[in-house]
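Mind looking over this structure? Questions follow.
As you look at this complex, bear in mind that one protein chain is not there, while each of the others sits in place.
Going by the order they are written in, the chains are A, B, C, D and E; count residues from 1 in each one.
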Amino acid sequence: MTLGKLIEEADASREVLAVYEDIKATRQTDYINNFWKILANDPNTLRRTWSDLKEVMAPGAIDALTKELIYLAVSISNGCEYCTVSHTAAARRAGMTKEMREELIAVVGMANNTNRLANAYRVESDARFVEAATME
Amino acid sequence: MTLGKLIEEADASREVLAVYEDIKATRQTDYINNFWKILANDPNTLRRTWSDLKEVMAPGAIDALTKELIYLAVSISNGCEYCTVSHTAAARRAGMTKEMREELIAVVGMANNTNRLANAYRVESDARFVEAATME
Amino acid sequence: MTLGKLIEEADASREVLAVYEDIKATRQTDYINNFWKILANDPNTLRRTWSDLKEVMAPGAIDALTKELIYLAVSISNGCEYCTVSHTAAARRAGMTKEMREELIAVVGMANNTNRLANAYRVESDARFVEAATME
Amino acid sequence: MTLGKLIEEADASREVLAVYEDIKATRQTDYINNFWKILANDPNTLRRTWSDLKEVMAPGAIDALTKELIYLAVSISNGCEYCTVSHTAAARRAGMTKEMREELIAVVGMANNTNRLANAYRVESDARFVEAATME
Amino acid sequence: MTLGKLIEEADASREVLAVYEDIKATRQTDYINNFWKILANDPNTLRRTWSDLKEVMAPGAIDALTKELIYLAVSISNGCEYCTVSHTAAARRAGMTKEMREELIAVVGMANNTNRLANAYRVESDARFVEAATME
Partner (left out) sequence: MTLGKLIEEADASREVLAVYEDIKATRQTDYINNFWKILANDPNTLRRTWSDLKEVMAPGAIDALTKELIYLAVSISNGCEYCTVSHTAAARRAGMTKEMREELIAVVGMANNTNRLANAYRVESDARFVEAATME
């Protein structure tokens, strides 16, 4: 349905256009997707969200494809339709194969299962895991 | 707190012990963690969960470390304490560095943020993303 | 899709009609929305839910508009389509402007983000915050 | 537990200190809470999160107290302990009374209830609500 | 921690005491648990919540034990510690055996798993299931 107006480039303010241009340059595409066009109703949130996403998703200690897999896993787990579709597409573009997608889905399902098994018994954390998780 | 009795190896049935032995052999460790010890109250769920996890988490099209990152991302997103602690430890053991952990956390936060921005506007999926996500 | 029959006024029992009348009088409208029409399949849940909602959403220490903003924020965060649409409409009717909606959405996104950052590190609460939160 | 080291001011880099100073100036306090001290392990996420939060939570079309109420409502709904405690404290500081807190909690409970009633029947959105929610 | 004061019977208003008495009579116990004692800070929410719960949980088309199993399943799935503990206790009192608890936990884990498998592919509902779910 989309509860708002998609702001097309022809109707965009200079502030919004600057973000659109950066999205196109960064992603090497001519296509601005609906998510950005709806956020453009609020230029501050558009700018902030794009700027954050660009920084967070840039390859670093974790490569770009793996970041997309993580993003997709969270979106599936949360049941967000738009994000599941768009990040499946994005992950595919970044190199996710059919086999990788299937394995990712299986891991997401499994994690959601065992999260509840642990919840059910309110299992206390193993001291050695707490220690290992407290990396410095 | 742990709402049940942790089944130690000394008290385990043959069926439970067989799973414990396989966990130790597969993970090359002598340590059985609390999650398995509590599941051992229900040998069927212990067997099934371990067998599934072993299959799902084995390296395939996605390597073992990346699978751990995905598992951890989902567990953080769901707010499961035990799983966050134990899979931070597991991911670390599989090679996650401090920098990787920090980047993973940033991606999980960001995905949870944009999932809600998309929810708020009930953004319709872009046709080209639906097509790309429908991999065959 | 709506998995059930919408109970129209013409087909409603006296018990259901009494709730419909109270909804119309309280909201100063002639329109009964789909949520109530589907709940009318279970007159007990219809009566209880309307009676609770009327009490909870009435202006008190928090005004009616702010209560609608809170309701909408939770519904967006939970990804409930019906509630997001209907409470965006309700909040608008109660006075939410376009700018308020945009700011609300940004806050919801941000809260979902930092909730996961806190989950990731299982951050211990600051003693002074626990004390301040324990209002008497 | 806190799965990491809290970075105290004495041990902070210049980059981290600059954020700490801005937090203290903006909030008119001398206290840096645990959330920022743990995020300081990742100066990029610290800077980005603080900068976003400062922008998003500043009074605008929605006043500062109402923003805190929305933030708290989402944090309670998501079950985040740290955020529930810290934002109860923050909301109180911003002027939330005991009565306001009680009413907020009732609204959050109610929204979570009706979100599931709507989910259960997959209720279709009323056309007039879709229209009203599509504000331009 | 409990972010508030537990209202003991000795300190309760007449309005609160009336609810406490009804809880004790209905449940045939002398014990008022912490949930009610904290809700008593807000007598309206105490009264409304108890009245709703009493009505909803009373045996009807679904017996009391099965209702407790459903309540517990939702609480585990949502990761609510207090509710998981208290409704495990309540279900046990209503007749849940160790074997039933184990099977319930397995079902909750499985549902959370397959919910995400369905989310991942955004599977369209089978027409015959929509029809069967639209009971009249």
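Quick note on the criterion: a contact is a pair of C-beta atoms (placed from the backbone, for glycine too) under 8 Å apart; a residue touches a chain by one contact, two chains touch by 3 or more.
What you see is a predicted model, and the numbers here were worked out from it, not measured in a lab.
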*Looking beyond the chains shown, say which of B:Ala18, B:Ala94 or B:Val130 touches the absent one.*
B:Val130
*With respect to the chain omitted from the figure, which of D:Val19, D:Ala90, D:Leu117 or D:Ala132 is a touching residue?*
D:Leu117
*So that we can see where the missing chain sits, which residues of subunit E does it touch?*
1-4, 31, 33-35, 38-39, 45, 49, 52-53, 56-57, 60-62, 66-67, 69-71, 73-75, 77-78, 80-86, 88-89, 92-93, 97-104, 106-108, 110-115, 117-126, 128-130, 132-133, 135-136
_By the contact criterion defined above, which parts of subunit C meet the unshown chain? Give residue numbers in ascending order._
1, 3, 41-42, 44-45, 48-49, 78-80
*Can you name the residues of subunit B that touch the chain not displayed here?*
1-5, 44, 48, 52, 55-56, 125, 130, 133-136
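The definition used in the following text is that only the chains that are shown with their structure count from here on.
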_Smallest count of steps, each to a touching chain, taking subunit C to subunit E_ = 1
*What are the chains that subunit B and subunit E both touch?*
A, C, D
*Looking at where subunit A touches subunit E, is over half of the residue numbers used by both copies, so same, or under half, so different?*
same
*Far-end chain from subunit C, centres as C-alpha averages*: B
*Which chain's mean C-alpha position is the greatest distance from subunit A's?*
E
*In whole angstrom, what separates the CA-based centres of subunit A and subunit C?*
27
*Using mean C-alpha positions as chain centres, tell me how far subunit C is from subunit D in Å, no decimals.*
19
_Two-or-more-chain contact residues of subunit A, please, as numbers and ranges._
1-4, 44-45, 48-49, 52, 56, 77-81, 84-85, 108, 110, 112-115, 117, 119-122, 125, 130, 133, 135-136
*With chains as vertices and touches as edges, which is it: line, ring, star, complete or other?*
complete
